[in-house]
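All protein chains but one are shown at their positions in the complex.
Naming follows writing order (A and B), and every chain is counted from residue 1.
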Amino acid sequence: MDWVPIAWLGGIAFGFAVFSVVAGALTGPRRYNRAKLQAYECGIEPTPQPVGGGRFPVKYYLTAMLFIVFDIEIVFLYPWAVAFDSLGLFGLIEMVLFIATVFVAFAYVWRRGGLEWD
Amino acid sequence: MTVAAVVSAASVPAASVSAAAADSIPAPHIEYGVLSPLFVVFGAAVLGVLVEAFAPRAARWAVQVGLTVLGLVGAFVAVVLVASSDDWKGARAVVAEGAVTVDGPTLFLQGTILLLAFVAVLLLAERRLDPGPSGAFAAQASTVPGSPGEREATRAGAAQTEVFPLTLFAVGGMLLFPAANDLLVAFVALEVLSLPLYLLCGLARRRRLLSQEAAMKYFLLGAFSSAFFLYGIALLYGYAGSIRLSEIADAATQAQGSDVLLLSGVGLVTVGLLFKAGAAPFHAWTPDVYQGAPTAVTAFMAACTKVAAFGALLRIYYVAFGGLKWEWRPLMWGVAILTMLVGAVISLTQQDVKRMLAYSSIAHAGFVLVGVLAADDAGLRGVLFYLLAYGFATIGAFAVVTMVRDPAGEATHLSQWAGLGRRSPLVAGAFAIFLLSFAGIPLTSGFMSKYAVFSAALDGGASPVVVVAVLASVVAAFFYVRVIVLMFFSEPAADGPTVAVPSILTTVALALGVTVTLVLGVIPQPVLDLAGDAAAFVR
């Protein structure tokens, strides 16, 4: 039952978004021009792109992986924080150890330049 | 004043909540003493990462080697201390809220893994055979092979000293894997031991493309098999309502629920375990990975991973699926026979020493499975002994492979080994001892270990398998003897490889391998007794 309101709001929001996307295609004018449909690149001939997107720097993968590491750390931190009062000293020590361990890896990435962008 | 007031105000809601949560969650009880080997190894690994982050480049190699050796020795001392105390006897063996079991087999396997890892680390730390700051490893693994970046890194004296923390993490996973008392812990341990190994395989300094290909294959297939394992866990959980091994066993004996779930769960978990153990038909990765990985890593993998994988296989099969003996034994018969035949027969056609050793390791996985088939304490004792003996022999054999070199690096083609015995009888003699041990010739450890598992399997009623095992041994022996003949009784090629003089590290590793192989062959009784004392799983 908790999720019924979400379903209502979700229905309205999705409906509105889909309606807008469809309506935009119907209400606007259509004047075909081949050049207009090319990828925008400041007026020059667009750079040809391989199918499925071009290559991009490996740094983004690295950032994504670090994000996953920290997001999982956060996922572990939340229940601990909520139950903090009942877990007592044991919970604190274990969690500090956990944070410290993740931080060691973070320090390694940091020192090795994994967080540098140029 | 204001700050103090603020913080005391902060306590108001906290206090009200703690009153609300009166039914507090009990803090889990962790037996730190019994688990200390794990803590020592993982602690050393984390320290190693810190060393990587903060130690100056010039000092890293020495610090890392010291730290790794210290960690392994410390963990071994901890294992001995735990084993000599009474903490692990009886019901107290199940620790950490039931997640881990520290019983006889666990301690024996952990000791074995630590000893083997120690010898393997000696090989990893060898830098004289392949001169340079990075030893047998790539200066910088992330550079493209043959690129200017690689030359730059080599010139700058870079070294991938992460090898040592990675090894320690893998060892930590291996220590946990045979001790895991529930399937989820087993899965975590499996990943902890596998992920560093995938990386280590791709770090070779020579023939880097081959090495990277090996790492990629190992990673993809390993990830695939992990998925099988995990899916099997899910099915077993669906069947038993628990991931605890003993509760799965209870559910299986009471025969509640659907047999389809149970049997497919058993099958899928088996796939994951057999993959790590390198048994047919999940052995396909072994030759490529063993060949491509840096030889020291191959030695580490061949010895330690096998011990850990068979340890976990034994525990899961004996404890969780013990009541299903009649269901899984036919399957295991088939797997054992297939593994032995594939390993022995295909190794006949190999022309590369590392590939040959890889197929030999497959064959040995089959022999160990024969011991698993016995499904009693005698079989367990045999398997424990076999793993220890085989581990030392195989590390020694790979140590020899690192020493036979030509200008391009290790000379692994079999034809290049012709006449090696005439040039350096000592090294060739050591290799011959390992081969004889693989073949199971008396007075070597291989004979005693084969005898132990085969006799246990005979008593356990698996005589057809034993017959095949003996036949496979004969086939393999033929091949090993052929290599010995090649080394000692054929003319050396003019431009053949030379046996490089290693540093003290490889020498010690080789000497340990020879000594253990011979000692276990001549006076095996103390170790057999030790394995026999240890050989009872606590449920």
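One rule holds for everything that comes next: a contact is a pair of C-beta atoms (placed from the backbone, for glycine too) under 8 Å apart; a residue touches a chain by one contact, two chains touch by 3 or more.
The rule we apply is simple: contacts and distances are computed from a predicted model.
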item	value
Among "NADH-quinone oxidoreductase subunit H", "Copper chaperone NosL", "ATP-binding cassette domain-containing protein" or "Branched-chain amino acid ABC transporter permease", the UniProt name of the subunit that does not appear here	"NADH-quinone oxidoreductase subunit H"
For chain A, residues in touch with the removed chain	1-6, 8-10, 12-14, 16-18, 20-21, 23-25, 27-31, 34, 36-42, 46-47, 49, 53-54, 56, 60, 63-64, 66-67, 70-71, 74, 77-78, 81-85, 88-89, 92, 95-96, 99, 103, 106, 110, 115-118
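Rule of thumb we're sticking to: only the chains that are shown with their structure count from here on.
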item	value
Interchain centroid distance [CA atoms averaged], chain A/chain B, Å	38
Contact footprint of chain A on chain B as seen in their complex	14, 17-18, 21, 23-25, 27-28, 46, 49-50, 52-54
Residues of chain A that touch chain B when the two form their complex	83, 85-88, 90-91, 101, 104-105, 107-108, 110-112
